[in-house]
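A single protein chain has been omitted; all remaining protein chains appear in their positions.
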Amino acid sequence: MAEILAFEHASIAYDGRAGRQIILNDVDFSIGEGEALGLVGESSCGKSTVALAAMRYLPRGMSVIDGRIRVEGRDIAGLTDRELSRIRGNRIAMVYQDPMSSLNPVMPIGKQLMEVPLLHGETDENAAFRRAVAMLEEVRLPAAAAMMERYPHQLSGGQQQRVVIAMALMAKPALLIMDEPTTGLDVTIEAAILELVRELRAKFGTAILFISHNLGTVARICDRIGVLYAGRMVETGRIGAVFRSPSHPYTRGLLGALPRLSGGGRRGRLRPIEGTIAAADRARPGCAFAPRCSFAARHECEERPILMVELGDGHLARCARLDAVRASAEDDRAAAASAATDGAPIVLRVRKLSKEYKLTGLFGGEKKGVVRAVTDVDLDARAGETLAIVGESGCGKSTLARIVSGLLAGTSGEVKLGETDLAKLEVDDRPPEIRRQIQMVFQNPDSTLNPSHSIAYALSRPLRMLRNLASGDAKTEVSKLLAQVRLPVEVAERMPHQLSGGQRQRVAIARALAGKPKLVVADEPVSALDVSVQAAILNLLGELLEQSRLGLVLISHDLALVRHMADWVAVMYLGRVVEYGPVAQVFSPPFHPYTEALLRAAPTPDPDAAPPTAALEGMMPSPTEIIVGCAFASRCPSRIAEQCDTTPPPVRQFGEHRIACHLELGRQAPAERGGRTEIRSSIS
Amino acid sequence: MTEVSHDLAGGRVGSFRGTDAAAASRGWARKIYDLLTRSPIGTIGAAILLTWTILAVFAPWIAPYSPTKIDPALIADPYPSAQHWLGVDHLGRDILSRLIWGARTVLTVAPTAVLGAVILGTFLGLLAGYRGGIVDAVIMRIGDTLLAFPKIILYLIIIAKFGASAFNIIAVITLSSAPIIARIVRGVTLDIKNRDYVAAARMRGESAFFIMFVEILPNARGPLIVDFFLRLGYTTIAIGVLGFLGVGLPPPDPDWGGMVKEAYGMIFVWPHMTIIPSLAISSLVIGANFLATGLREASLDG
Partner (left out) sequence: MLRYSAKQLLNMALTLFAVSFLVFALNELSPGDVTRKILGPYASQSQVDHLTREMGLDRPALVRYFEYMGKALTGNFGNSIYYRQPVSELMWDRLGNTLLLAAISFAVIVPISVLLGVLAGMRERGWFDRAVSIFSSICASIPEFAMGVFLLAIFVVWLGVLPGTSPLRGDAGWAIWMQFVLPVLVVTFYDAGYLIAMVRSSMVEVMRQPYIRTALLKGNSFRNVVAKHALRNALITPFTVILLQLNYLVSGLVVVETLFAYPGFGRLMLEAALAKDIAVLEAGTLVAVSVTMLTQLFGDLGYMALDPRIRV
């Protein structure tokens, strides 16, 4: 097997004002013809640098200080600019994280595609045009010829990524580097893109270097995997081997920290990796993971460089205490799942809640339609329990959260906290006592705290505003709050930028707790955090829920996380709740067709999982469209022609479990539900 | 390796968090230290501004002569000499002393005017950005109308109507710069008001004014400080131009633009009388602009 790309003990450093910083340290791997290698790691582990280095496109200040990088046998350090241009886009092509910004906004897509063959040998414009159209068809874009004339902003995110993939494959490269190609896309779109990559790989035999933070997506695409930590490869091997017997404590930690769809749910403790990665860890002479490793032993781990140890069949791990690690039991979770609570009191009752915006023209005046962000939502949130709201972007889950917390006013319907209806009250209009009872945790750790004020400010202001505490009392209370979220007291004196993302999110949770609320709304509270940090925050939320009996409304796009955290689940699509019920029932048949599609699309870090079948086609309709029948009809694989388009679906009730669908769900055993024809004939 | 030289990561490779937050909340001492080490341009600018400020503040002690003392006897040889380092002007007044006192005028009028504009513009910008809707529309509409007047014509109209005085110059500059500052602040406010920490402040019941001034404004200080120095430069030019056109500060106060105007007719005979004050005003503006550039670079490097 000819080798396409090889890193031979390559080290890369950044020389800046603060001196030299090692970005990649002794990275060694190779990719042969048609092979797919996945590189995983958390933020700033150096995985994107690998991609750029393979193209010899390092940011200024970075350079290869040791080792070699070879492309098809040639050391790329010695190439001239011209030789380099002949490799880029031709032998190695790249697909990027954010497709919108990777495409030139003022150039039609066709021109951008045709550029590739024209740069690499094609001289005939018409031939280049034909090749571009053919490739657009290959990536399943509709009306490929018309697509050539469009500009990037006229396409959806998923379509844009297809264009980028088409562009990368134009010259039939030997290697395709994909840097987080599906991050930021919705699960159903992600599944379709991954499916496409698998297919194209089989068809063209292109080798792939797939870079991701998501173990599940890597499992879906790759044969081999490499785990990076602080610029070092800590474990590598065949996917099956690494996932089944992870050997490096970090790999084990990553897998253990991940909530699973197949897990038991009810907030059984996850195993977070303690601590966070520090910039200084890269410079450690011994194991970079030592400060966070529970197996660390000073003498063995910290004093000399740790070498890769072969475990057989190309499975390597960089750990000095492999025997001890492999001897220990791997999974000790499922230990402390919280007990099921029956009949917990309802804190918040949402009935027929809707939110509409009138779109006005650019200059006021003429109406351009109505956006129905939330339509007729019925939900209950209970004390001591988690109500998860799940759905893809644009499904209205965040709008719903903001109405409940009072950042937006609803248009009609009820949001009842006790006896008070809050649906139309923005937070400024709510009585102080009510305001105290509903608080919120936000998504983005970078903007959740005001960068100009200290942590003490962030925590004492709500204490004073919501509980009228004098400044002395507030001070002691701040320490208590910090302790409650497991942060040291000194943190109070810090500024937000001095904390890590996970710490900031803890402060945000403490802030939400300051007013002793009855209900906390958390909008994607961990989606911006690394897996290892995420687990600790989820554990914390679980504990708090149990201790203080508050109700949690959890907004998330991540089904595994919802499965793990929730007691009740609402699945939203296009502003409507399509399925609602206790978590165990929502995650087992009968399913709403949309829920089923979501579950199939969710990437799982399991090499044995069956590849997802038949990803959803198309996109969610615009919320301005007037929907007569079922909102999901335009994409539903089991649509019943006439009925679904024209009649709103009935709500089918299975105890507390509700599904809005025309299908006679629950009548048949789950296994039979593949045979749609039967069901259809039985209804029509 | 040529194409690598353009900076992919915008110089932010070294820091793990390239957020503007980090840059914004650094202490003043640290900021100045950064500036000195990171941007030679900024350092030069700061040095020039500082020099002129010291000269202006201590003018009565530093200036060797009275700026208004006329000595016709000196006109026979007005060129720089040991007694008069920069020579004397067409009335025999010591140019160095007039420059130093002139610095005092410029460095009083310009910062006052800019500060006025910053205060007014910031307030209106915050209000427009945070409140939105009608308030925003009205404020911005008025601002646009003011901006539609070419600046110089606005000066001329006001001065034709109310005469030339330091107060009128300050008022005109405040009025004509405030809309621009309001736009900057409004832009920043529109961005920040959707940040989660503002939502958090609303959730705990803070008043709109508290949110505007305590939650939002401190985070706008970066662009405002840069703009302050840029605007200081423009304003110095504007004051100079008014002086040069003869509609500036009334004599006999020494005013750099006025000095150029008075001696302009004699440029063929005694060029130093116009060149020296021209250099003085240029250096002050260069100082302000360099400092602004340096500050911007330092804050981008975060």
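Each chain gets a letter, A and B, in the order it is written, and its residues are counted from 1.
Everything that follows uses one rule, which is that a residue touches a chain if its C-beta (ideal position, glycine included) is under 8 Å from a C-beta of that chain, and two chains touch if they have at least 3 such contacts.
Quick caveat: nothing in here was measured; it's all calculated off a predicted structure.
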item: Hidden partner chain, touching residue among A:V40, A:I69 or A:V116; value: A:V116
item: Identified contact with the non-displayed chain, of A:R68, A:R86, A:K172 or A:R198; value: A:R86
item: Option from B:T51, B:T68 or B:S282 whose C-beta touches the chain left out; value: B:S282
item: Per the touch definition above, residue among B:A171, B:V214 or B:L245 touching the missing chain; value: B:L245
item: Missing-chain contacts mapped onto chain B; value: 2-3, 5-8, 10-11, 41, 144-145, 148-153, 156-157, 159-161, 233, 237, 240-241, 244-247, 257, 260-261, 264, 267-268, 271, 274-275, 278-279, 281-282, 285-286, 288-290, 293
item: Residues in chain A touching the chain absent from view; value: 55, 57, 81-82, 85-90, 93-94, 96, 98, 101-107, 115-116, 119-120, 151, 153, 164, 167, 362-363
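Assume only the chains that are shown with their structure count from here on.
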item: For chain A paired with chain B, centre-to-centre distance based on mean C-alpha positions, whole Å; value: 47
item: Residue ranges of chain B in contact with chain A within the complex; value: 1-9, 11, 13-14, 16-17, 19-22, 24-25, 37-38, 195-197, 199-206, 215, 218-219
item: Interfacial residue positions of chain A with respect to chain B in the complex; value: 14, 16-18, 21, 44, 52, 56-62, 81, 279, 405-407, 427-428, 432, 435, 439-440, 442-444, 446-453, 458, 461-462, 465-466, 495-497, 508, 511, 514-515
